[in-house]
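Right, subunit A next:
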Amino acid sequence: MSEKLFVIGNEAVGWGALMANCDAFFGYPITPQNEIGEWFAREYPVRGKIFFQTTSETSAINMLYGAAACGARVMTGTSSPGWALMQETMSHMVDAELPAVIVLVQRGGPGQGTTRQAQMDYFTATRGGGQGGYKNIVLCPASVQGTHDLVQLAFFLADKYRNPVVVLTDAVIGVTAENLEVKRIDFGSLPAKDWAVRGLDNQPDGQRRLLTCSQGYGPTLTYPTFLSLLTALDRKYEMITEAELRYETHQVDDAELILVAYGYPSRVCHEALEMARDEELKVGLIRLITAWPFPYQVVREKAQKGSKFLVVEDSLGQMVEDVKLGVEGKSEVYFLGTFARHLPTETGLIFPERVVEEIRRIL
Partner candidate 1 sequence: MSEITERKLVRDWPKLFQRLGILVACPGCQYGIAARLFCESIEEMSIEGKTVGVAGIGCSSGAMVLIETDWLQTAHGRACDAATAIKRVSRGRLIVFTWQGDGDALAIGTESTVHAAVRGERITVIMINNGNFGTTGGQMAPTTLIGQKTTTTPYGRDLKVEGYPFYAPEYMAAMKGVAYAARGALNTAANCKRTKDHIKRALQKQIDDVGFSYVEILSACPPDWHLTPLECQERIAKEVIPAFPLGEFKNVDCLE
Partner candidate 2 sequence: MEVKKVTKGEVIIDEGFCTGCGYCVVACKRGCLEITGEKVDARGFSKPVLVEPEKCNACGNCAIVCPSFAIEVYALTAT
């Protein structure tokens, strides 16, 4: 099935989830992603699937936890303050090795912040914002089509690695309408969810399943010690880093200055790149598709070849730190962030002209 629509990014989330056979959406209202929940409220019950509005984001993530434990594909959508409330159980999902998809439509912070675009949750998304050290797989769409496609990939990766996956967008992508081709993407086959709870009668081997977020606390069948749990998680992260890194490069081969961006600023950087090249400035672009795993190797290679970097990120400096880590001190990293917005109010955006101005200043 392939259908062509003209919808906003938030609605593309729903279409992508439908294509991925997501069975249930549990979520709570918060701007700027309310259209996600409202899409599910309209489209899911009539298809025999579940939409349920919870009493808070904490409740939502815990419902995801329960549904995921049954082996269902399940997701939620939220924005920054709601994301904060989800952190404890995100960590529990990592411990219990449960798959789920969380769409985080970033807005300004800290605090109640703004209800519009920002990229200020990069740290908590990529570093694991809850207790203990862990990683979320983080996918970064930059368009409506990208949102639809990456939501499907998110379900696949969540099931493949038994880990939560965050789809990290922002208010611009969320509420801007673009063309969307709705189609199912086949990422390959996955093993059956033998580990899920489904009642003794429904367990193929008749053995009971015990899923817990206290793995490592007391001896369970899977992980007899705390360190055995951590070893397994460590190995999992290595596998993901090797196999699931995704990014896009544009004209980086001869670039003296490489822009690094994700989300709406990456669209801005595309334009800035064209404008700069028109002025004969040797600029390139790395657009993140996965924020974790992060493309450290590519950044390191380019740094060694002498490229400088300009990170364009609508924050006070989060993703830029990963670029600095990748560069390993071998080149210069410049930053254009929230203070580069065209207005000091919540409606401010980073525009291509501002990026080009910065490029000229550097080169």
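Everything below uses one rule, namely that a contact is a pair of C-beta atoms (placed from the backbone, for glycine too) under 8 Å apart; a residue touches a chain by one contact, two chains touch by 3 or more; residues count from 1.
Quick note on selection: all candidates are chains of the complex that A comes from, given by their letters.
Quantities reported herein were computed from a predicted structural model and do not represent experimental measurements.
This complex places one of the candidates 1 or 2 in contact with subunit A: number 1.
The residues of subunit A lying in touch with candidate 1 in their complex are 23-24, 26, 50, 52, 54-56, 58-59, 62-67, 69-70, 72, 74, 88-89, 92, 96, 197-203, 208-214.
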